[in-house]
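One structure coming up, written as structure tokens, with questions to follow.
Every protein chain but one is kept in place in this view of the complex.
Per-chain numbering from 1; labels A, B and C assigned in written order.
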Amino acid sequence: MDFAARIRSSFAKQGLMTTLGAALGEISSGRVDVELRPRPEISQQHGFVHAGAISAIADTAAGYAALSVMPADVGVLTTEFKINLVAPAIGERIIARGRVVKAGRTLTLTQSDVFAVNTGQEKLVAVLMATMMTIEGREGISD
Amino acid sequence: MDFAARIRSSFAKQGLMTTLGAALGEISSGRVDVELRPRPEISQQHGFVHAGAISAIADTAAGYAALSVMPADVGVLTTEFKINLVAPAIGERIIARGRVVKAGRTLTLTQSDVFAVNTGQEKLVAVLMATMMTIEGREGISD
Amino acid sequence: MDFAARIRSSFAKQGLMTTLGAALGEISSGRVDVELRPRPEISQQHGFVHAGAISAIADTAAGYAALSVMPADVGVLTTEFKINLVAPAIGERIIARGRVVKAGRTLTLTQSDVFAVNTGQEKLVAVLMATMMTIEGREGISD
Partner (left out) sequence: MDFAARIRSSFAKQGLMTTLGAALGEISSGRVDVELRPRPEISQQHGFVHAGAISAIADTAAGYAALSVMPADVGVLTTEFKINLVAPAIGERIIARGRVVKAGRTLTLTQSDVFAVNTGQEKLVAVLMATMMTIEGREGISD
């Protein structure tokens, strides 16, 4: 199974992505996009998309970017991330563009830039840097 | 309106908290708890609670901890947070305990410790450090 | 005074930069480089450049990148940064390339990519994301 098929299959198992209404976008080696549409069900108290929902898609995009460059028999787990929220997440669509910054044997550094899209214009709303850990031979952790 | 009532009212406006099935726990000055119950709708691909859902309740607990020590006419926005995930989030309940580390005029540093609860035992699963920004007189940003 | 002169003047006041043997590199609007040469006086216990010295030049490069796009009468202070160390800092030179990711009125997000240079080749050793705060009219805080 190639990495794109593997990522699609894994994404489908993420209950939270379905709950948030998130969808996979473009997938290439080292790069994965995840999108969602703002709606009241994923808002915080001011009506913006909740930082937790932004983090969820940014973390997922980053994790799959890492997985796309891994051997087929390992999984990844997020060990930590930091997110800077630079503008309110409002717009027609929110898109998290994940990519690998530096792949390593045990730890892989990834970044997701998150944009709000309005009438075709992208505006940066958040930046997430995450460390992904390679998990091998641990029961229950694969894709 | 006292801060507990204010926080309950604001929490009720957070669509994402309802969607995740999260609930407010104890509230005191500088401390707010938010809880949720693991279920498939908030999982990642291995069946653990998704880091995004953990982040969402930890960020919310931290934000309301900050709001609890603010004057009644200001709101707070998360400007950044980092989360370290130290154990898989599995259990009967997940509880994020938010607290103020250092309150400032413009920026307030907050921390949430997140625990998985099983048969009455709490196990640390994540630590979040967040910077909250005080927002005054900006339309649409209150509680 | 233009921003480059202002940055040079401010850098000269940073005792730590002199102590570390760090020097300003290229300066342009929104971008500032700071370099140092590995030597035993700035090492950690394994002989690599200490993460604290890496952080110091990366934070300084990021702070001056922010200052380069600010009005002449304000200063900046680092409110937080995160650094991911992805390879041991060894080589002929270490160079931190700071840049503005998103400038704001109160908070500016900056990034520094840190490289080890060996025989003309650059290798990424660290990435720092920092939030700089604009300081106006506070005694003792200017450049």
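Everything below uses one rule, namely that a contact is a pair of C-beta atoms (placed from the backbone, for glycine too) under 8 Å apart; a residue touches a chain by one contact, two chains touch by 3 or more.
Remember, it's a predicted structure, so these values are computed and weren't measured experimentally.
Undergrad: Out of C:33, C:80 or C:113, which is the one that touches the chain we can't see?
TA: C:80
Undergrad: Can you work out which residue in C:31, C:50 or C:123 touches the chain that's missing from view?
TA: C:50
Undergrad: Given the contact definition stated above, which residue among B:87, B:117 or B:135 touches the chain not shown here?
TA: B:87
Undergrad: When the complex is taken as a whole, what residues of chain A touch the one chain not shown?
TA: Within chain A, the residues touching the omitted chain are 79-80, 82, 106-107, 131, 133.
Undergrad: Extract the touching residues of chain B with respect to the undisplayed chain.
TA: The list for chain B reads 82, 84, 86-87, 101-102, 104, 109, 111, 124, 127, 129, 131.
Undergrad: Please output the residues of chain C touching the missing chain, sorted low to high.
TA: Missing-chain contacts on chain C: residues 10-11, 13-16, 18-20, 39-47, 50-53, 55-57, 59-60, 75, 77-85, 140-143.
Just so it is clear, only the chains that are shown with their structure count from here on.
Undergrad: From the C-alpha centres, identify the chain that is farthest from chain B.
TA: C
Undergrad: Once you find the CA centre of chain A and the CA centre of chain B, what distance in Å lies between them?
TA: That pair's centroid distance is 21 Å.
Undergrad: Could you state the distance in Å from the CA-based centre of chain B to that of chain C?
TA: From the centre of chain B to the centre of chain C is 33 Å.
Undergrad: Which positions in chain A touch two or more other chains at once?
TA: 82, 84
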